[in-house]
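Here the complex is missing one protein chain, while the rest keep their positions.
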Amino acid sequence: MDLLGNLSLGFGAALSPANLLYCLIGALLGTLIGVLPGVGPIATIAMLLPITFKLSPLAALIMLAGIYYGAQYGGSTTAILVNMPGESSSVVTCLDGYQMARQGRAGPALAIAALGSFFAGCVATLIIALFAPVLAELALKFGPAEYFSLMVLGLLAAVVLASGSVLKAVGMVILGLLLGLVGTDVNSGMARFTFGLTDLSDGIGFVAVAMGLFGLTEIIINLEHPERQPQVTAKVSHLWPTKADFKAAWKPVLRGTALGSILGILPGGGALLASFSAYTLEKKIAKDPSRFGKGAIEGVAAPEAANNAGAQTSFIPLLTLGIPSNAVMALMVGAMMIQGVAPGPQVMTERPQLFWGVITSMWIGNLMLVILNLPLVGMWVKLLKVPYRLLYPAILMFCAIGVYSVSNNAFDVGMIALFGLLGLLFFKLGCEPAPLLLGFILGPFMEEYLRRALLLSRGDATVFLTRPISLGFLIASALLLLTIVAPAFRKLREEAFVED
Amino acid sequence: MRHRIRNSQDFWSGVMFMAFGGLAMFLARTYPMGTASRMGPGYFPTTLGGLLALIGLVVALRALRHPGEPVQRFFSAPMNLILGSVLGFALLLPFAGLIPSIVVLVVVSSLAGGSLRWKTVGIETALLCLVATALFVWGLGLPFSLFGPR
Partner (left out) sequence: MTPRMLAALIALVLGLGAAPALAQTYPTKPVRIIVPYPPGGGNDIVARALGQKLTESLGQNVLVENKPGGGTLIGAEAAAKAPPDGHTLFVGTIATMAINPSLYKEMPYHPVKDFAPIIHLVNYHMILVAHPDLPVKSVAELIAHAKANPGKLSYASFGSGSTPHLGTELLKTMTGIDMVHIPYKGGAPAIADLVGGQVPVMFIDTPPALTHIKAGKMRALAVSPAQRTALMPDLPTVGETVPGFGFTSWAGLYATAGTPAEVVAKLNGEINRILKLPDIHEQLSKLGADPVGGTPKNLAEWMAAETVKWAKVVKDSGAKLD
């Protein structure tokens, strides 16, 4: 493989002044919309589609890709500063990132997130350049059975996300799964749990749920307990990560990058799992897992790296097979078709300049983003010095407008209030929302894949065991289950002993 | 720790799980179940609802034996005001347009912050209306009507 030749072809195309400019515009715009809670890249890319009619195909793709990964960088900023996850991937960043901000360590959290993302972006870009076609073939080996087993593993990982009672975490996962089932059943077309409302027939919007459970609940709690408000505790000790921070973070970044790169390739919801599973992995192998959820820097570094790596490698199915792995990628397909580039395996051979140009522009874009974001860290931290009573109405406004803009439906804004109420109930009962959210994301996938696998096998449940990849995931799930259950049992026995 | 009350967080968590599980099973009662090998739309919800109720039962029973943290007061003025302001925004937006909805959202939610300073709230409301219009309507070109229905 002539990697160097390909890369230099790509750089030659991506480094033209015009393409550099579009890359910068995309990265800037992406950061901006990523920072606004609730406003995602989908609405923005859709808005820009007609403008791309006039650009060259390469410039259009470079700009749209820039918006996509720029939004990943920006999204973590809001998650860390105000506990608002605008994308499923930044939910986990809230857990420890926001705690770090409350301890006055927003600076190090933001800086590690940016640096970790940059490193992951570089590695993932290299992986795409080296292995894209091979990996795409691997992703095709995943049928419904494989995905179902992967989802089982993901749900067990959700239980590990919680720092309190295992049993309550399991309850929250199941509650999340049930909430995920609201809407039209894919297999039968039947409406479930919709109370006759058409607004619910496509399910509850993720952004509304996440904004309600995390953001709105946090605001209400902060107002009920003024002493918890961020500006009270935020003595900004130092802006940059210390040596100790770097030492703690570099291995999690490596592991997160690896996990994210692999899961990002899977088009059927794999990338969703990247940040969650990276967090779970760190917590499982940490010497002191109890630090997680209380401001552990590993809990920011690993998921952020995984998330960005996954965001990059999720381009692989698109570029090599023409199969979009999420809504943003589906928009990219639209943009490519407008340009007369049929996304698919032949892009690489027929339009090498385009293919390699997009890939190298990803690396350039990541470099721009890290240069752009590091100086911004100081500015974001200063934002926390705005008195809380002025800050929260602004957060609420951005959040409400953002959620509305996802599908231009005021009903979704009402759902934020409902989930704010539920989030408050969970808080007062000591139930953690993160496992619920993961259950909510994975629930519909899990049922869909399970039923599809059984439909295809005509009801033969052994497919999950006879297909090697699926079997591998199930074995891994069993092992993870063992590590969750064993300590709980030990505790139970000790408790029983004390009682007697 | 033996003196802690029995009506603990865990007990009520268990009750909540049982309630949600029961509700799910109740709502799913009319959905066709199918069989394990060819599941109908009712299979997953009913099974999960039952499982959730069961977990709720175990959590609640364990809480009766092991006293734990008490539940804090649930309703509060900030809660009502914040939730109300968001609901108000949602209800107003389709009829009144973006600007009146923002005014309601910002003013009502500001009431939750304790002592209200009308001047600062006024300035902030005006500023946010301007930012939202510039950013979302002019900048990103989102389809909003500033005043009135669309």
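Per-chain residue numbering starts at 1, and chain names A and B are given in the order in which the chains are listed.
Going forward, contacts are C-beta pairs under 8 Å (C-beta built on N, C-alpha and C of every residue); 3 or more make two chains touch, one makes a residue touch a chain.
Predicted model only: the values in this text are computed from it and were never measured.
Asks: Pick from A:L28, A:L49 or A:I484: which residue touches the chain that isn't shown?
Replies: A:L49
Asks: Which of A:I338, A:L376 or A:L418 touches the chain that is not shown?
Replies: Only one listed residue reaches the unshown chain, and that is A:I338.
Asks: Using the definition of touch stated at the top, determine which of A:S8, A:T242, A:S290 or A:N408 touches the missing chain.
Replies: A:N408
Asks: Please give every residue of chain A in contact with the chain that is not shown.
Replies: 42-43, 45-46, 49-50, 53, 140-144, 184, 186-191, 198-199, 201-202, 267-268, 317, 321-325, 327, 330-331, 333-334, 337-338, 340, 342-346, 407-409, 448, 452, 455-456, 458
Asks: In the full complex, which residues of chain B touch the absent chain?
Replies: Within chain B, the residues touching the omitted chain are 141, 143, 150.
As a convention for this text, only the chains that are shown with their structure count from here on.
Asks: Per the centroid of Cα atoms for each chain, what is the distance between chain A and chain B, given in Å?
Replies: The computed centroid separation for chain A versus chain B comes out at 22 Å.
Asks: Can you name the residues of chain A that touch chain B in the complex?
Replies: Contact set of chain A toward chain B: 33, 36, 39, 43-44, 47, 165, 167-168, 170-171, 174-175, 177-178, 181, 185, 187-188, 190, 192-193, 216, 219-220, 223-224, 226, 388-390, 392-394, 396-397, 400-401, 404-405, 408, 410-411, 413-414, 416-417, 420-421, 424-425, 428-431, 447, 450-451, 454-455, 458-461, 495, 499.
Asks: Write out the stretch or stretches of chain B touching chain A in their complex.
Replies: 9-10, 12-13, 16-17, 20-21, 24, 27-28, 31-32, 35-41, 44-45, 48-49, 51-52, 55-56, 58-59, 62, 65-66, 69, 71-72, 74, 76, 78-79, 82-83, 85-87, 89-91, 93-94, 98, 102, 105-106, 109-110, 112-114, 120, 124, 128, 132, 135-136, 140-143
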